[in-house]
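Presented below is the structure to which this report refers.
Excluded from the complex is one protein chain; the other protein chains are retained at their positions.
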C-alpha cells in the first residue's frame, strides 16, 4: 500500500508465515479459553526449556505496555516505585500506564539508553540512608530493556552486576524484551535466555515486534513468584479469551529455534545500512548493534530522505538537526535494503 | 482435541475462515501501526455505515473486560460510579477491573439479567434527593449488555425507556455487545445497530465471541464524545501495535453483512436444542432467545450429561440441583447438535 | 447557635474539656513532628496497656473514612476486595474511598447492621469452590463496625466466631470503632479492648465522635503487621505534621480510663429517650443499645418533631413514614434530655 520505502518500525507487517500457517491449521479446533489449552501449555514448556527454567511460570499477554503495567503492579506494594532509565519505555512512552496503577517511575540517568549498576546502587543506598525515607517513594524494583529503546545491549557482565545489586537490596529485577529476538540474533550479544532466567525475577519475550501478530510471553523464572497473577491479568483487562491464539504463536516461535533466528536477517540488514550510512558520510547518533539505527540529519538531508524513506522521528537536536530512526525487522527484504542504500 | 461434545462457550474456535483468509492475503503488506492503517479506516467506515452514524468515533480494542474498563474510566469522573445489574459482567466477572480504575459498580436488582428503567430511575432519583448525596458515590453512567449474561434481550422499547431516563438525568448509557451478533441474528430482537447508535453514548460490537480471533469495536456515535480516548487506550495497556490485525477482522465482519448473519446458525441451533430439552422434560432455568441455554439439572442428570457434553457451570441451586449453561456459536455444526440431542 | 434541640449527631461539639486543657498547657512546647513526639509515644503506651497488647503498633489518623481507606489499602493486594455489610460505612457512606484505592467492597446481607459468621463463611467458601474464581474479586479481609451504623453491638461470641472464620480462611479481620466508646460504656456490651486486640488484625479506636476534636487511633495488635504503614499513611495524605495534636488527645482519653467512661452518660441518656419514646407510643425502627436511636415517624409526627428537634434523616419507608435518627453524645446534658422528652 506504500510507495515509499518503509523503515519506520518493526511492527508494520503481519506475522511470520509459519505462525499464520499454524493458526490456519488449528482454526476450527475447539480448545479451552484463557490459555488453558494444549497449545499454550506446549508453548510454555518450550519456553521453559529454552530458558533452562523448568519451574518458570509463563503467561501470554497481548502487548508491551500491558505486560509492563501488569507485571510492575504485581510486584510493587502501593508505596513503592519502579526504577527505570529516564529514557525507558515505561518512563516516557506508555502514557502513564504505570502511574495509572498508582506507582511512580523513579527515572535515573542513562547512557545510551542503559542504566548502570552504580546509578542503581546509589539510588537504593540513598533511600536506605535518607532520614526522611518514610516520606518518599521506596524503590521497589528495577526495570530495564534488552535491547534498550536506543537499540543498545546490556552485556552479560552489566546485567550480572545490576542483578547482584538488586538481590543485595532485596528488590526484583524485570527486563522488558519487546525486541529480544533482535538481541539474541546479534553477534555482540552475550546474554542468553537462560541468563535472563537466572538473573531476573521476571522478563518478557517480545512477540509483537519479533514476528507474531501480537503477544508477549511474561516469564517468572521461579514458580509462584506472584500468587494469583492470573487474576491480576484479568483485572488489567489483559486476559485473552481465545488464549490459544497467543499460545499457538509462541509455540511456533519456540519450535526449531525460530525465535532465536528470526532476528538475524534484520540485524544483518541493519549492519549493511549502517556501513552504507558511514560510507556516505552520514552521522550516526548512537552506536547500536541491533535492528535500530539512529542518524542525525541536517534539515536538507531530512527533506530529501523523508521524501523517499519512511523513517520515524526520534528527537530534534536544534533547528537544523533532527535524529531519525530507521528500523529493520524479520520481514525486511534484501531488495528493500538495496533500494534504501541507493537512496542515501 | 476434544472427544466430548463441546458446548462450554462461544470462544473455543479460532476465527471465521473469511477473516483468516484476509489476514493471510494482507500479511506481508506494510501498514502504519496503532489503527492508523487503511484497513482499520475501512472498517471504521463500514461500521459507521452499518450504524447509520456517520460521525461515530470507532476504536478497536482486544477484549471485553478491557473495553469495559477503558470506556467506563473514560466516561466517569473520579467521584462517580457505574450503574449495572447485580449480575452484570462488570459487576461479577471482571476481577474488579472497574474498581482498579477507581470506580464503584453500583449494582442494581435485575430480572433475567436485565435492568429496568424504573430501577435505574429510582437509583438516580434517590441520589438526587439524598441530603447526604455528597458523601456517597454519584451514579455517573449506566452499563448494560445486549444480550445480557443470561442470553436475554432488551426490547427496543425497553432500551428507549432506559436511554430516555439517562438523558433526563444527564448521564451516558453504555452497552456491552460482547455477543451482539447473536442478538442481531435473533428473530425476537428488534434493536438494530442504528438503534444502539441513536440510544447509547457508547457501545461495543463484540468480535471475540462472534467470529474474530479477538477484538471489540468500541463505537461512540457522536464524534469527540471522549477527547483523547486514544491516550486513555494506551494508558490502559489496550493499544494494539499492529492495529490492522483488529481492523482487518472488523473490515471482514462488516463486509457483505457478515456480522449481521454470523450468529444466525447459532441461534437456530440453540432453538433446536431448547426444543429438544423441553421435549425430553428438561427444565430451562431461564427463557433466553439467543445462543445461550440455561438448564437446571438434578444431580443425576448432571452426572450423566457432564460425561458426554462439556457445558459450563452457572450456579448451584441446592445440593441436588445445578444450573448449567450450553452455548452455541457461529462455528457450531449441525452434526454436533444432532449428537447433543441424541445424548439428552 | 442553635435554638432547636440538637440531636443530629455526636460530632457537633468541640472536645472534652480535659483535652482542650492539655492542648493549652502544652501549646508552646516544641516537639518533633509526625507522631514522633513524647505525647504520641505516651498515648501509644497507654493504648497498648488498655488493649493488653504490648506489641501493638498504634498510629493516629485524622478521620474515620481516612482510617478505613488507609488500613484497607494496606491489607489488600490489588486483586482483593473487602467483605462488609451492605449497610456498612465503607459500603455506602464514604464516597467510594475504598474503590478510589482500587478495591471492591464485597457487600453482604446484614441483620440490624451486623454481618454474621455464616454469611461470611458462605462468601469465603463460595469463592474457594468457584471454578471461575480467578475471574472474580478475591475476598481479602473482613470489615465490620462496633457498634454498627445501626447502633447495634456484636457480642463477644459473635465476634469470636467471625474471627475464627477469618483465621480459618487466612484473611484479616478489621473493626471500625468510630463510636467504640459508646459500645464500651454500654451495659449490653461484652467485648473489651483486649478482646478486640485478641480477635482482630486491626481496629481503630474512634476519637472524633467520642470526645476528641478529631482523631482515630489505628491499632495493629501484632507488631509489623503492615510494614511501612507510615509511608502508606503519608501517601494517603493522612499524615499529620503536628502529630502531637492527635497524640495529646489520645493520651488524655487514655488517662484515668476517660475513654472507658466518656460514653456512659450518652448511653444512659439514650436509654431515657428510648423509654420515653416507647411510653409515648413511638415506634423504634431498630433496637439499638448504644447512643443512636432510630424511630419510624409518620408524616405528621415528623413535621411536628422536626420543628423542635434537629434529628438526622435515615431513610424513607414509604410516602408516609420516615426513619429518623436521634444521637446522644458525651456532651449531651440532662437538661437537653428533659426538654427532648417534653417535646415528644
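Order of writing sets the chain letters: A, B and C. Residues in each chain are counted from 1.
Everything that follows uses one rule, which is that a contact is a pair of C-beta atoms (placed from the backbone, for glycine too) under 8 Å apart; a residue touches a chain by one contact, two chains touch by 3 or more.
Quantities reported herein were computed from a predicted structural model and do not represent experimental measurements.
> Of the listed residues C:196, C:213, C:253 or C:305, which contacts the missing chain in the full complex?
C:213
> Please give every residue of chain C in contact with the chain that is not shown.
1-2, 6, 8-9, 11-15, 17, 20, 23-24, 26-33, 37-38, 62-70, 94-97, 100, 208-209, 213-214, 231, 234-242, 244-245, 331
> Mind listing the chain B residues that contact the chain we can't see here?
73-74, 77-79, 101-102, 134-135, 138, 228, 230-232, 234-235
> Could you list which residues of chain A touch the chain missing from the display?
Interface with the chain not displayed, on the chain A side: 78-79, 81, 92-96, 99-105, 131-132, 134-137, 313.
As a convention for this text, only the chains that are shown with their structure count from here on.
> Using mean CA coordinates as chain centres, what's the chain B-chain C distance in Å?
42
> Please compute the C-alpha centroid of chain A, do the same for chain B, then give the distance between them in whole Å.
So the centre of chain A lies 33 Å away from the centre of chain B.
> Using mean CA coordinates as chain centres, what's the gap between chain A and chain C in Å?
That pair's centroid distance is 50 Å.
> Quick check on chain C: which residues sit in contact with 2+ other chains?
In chain C, the residues touching two or more other chains are 78-79, 101-102, 134-135.
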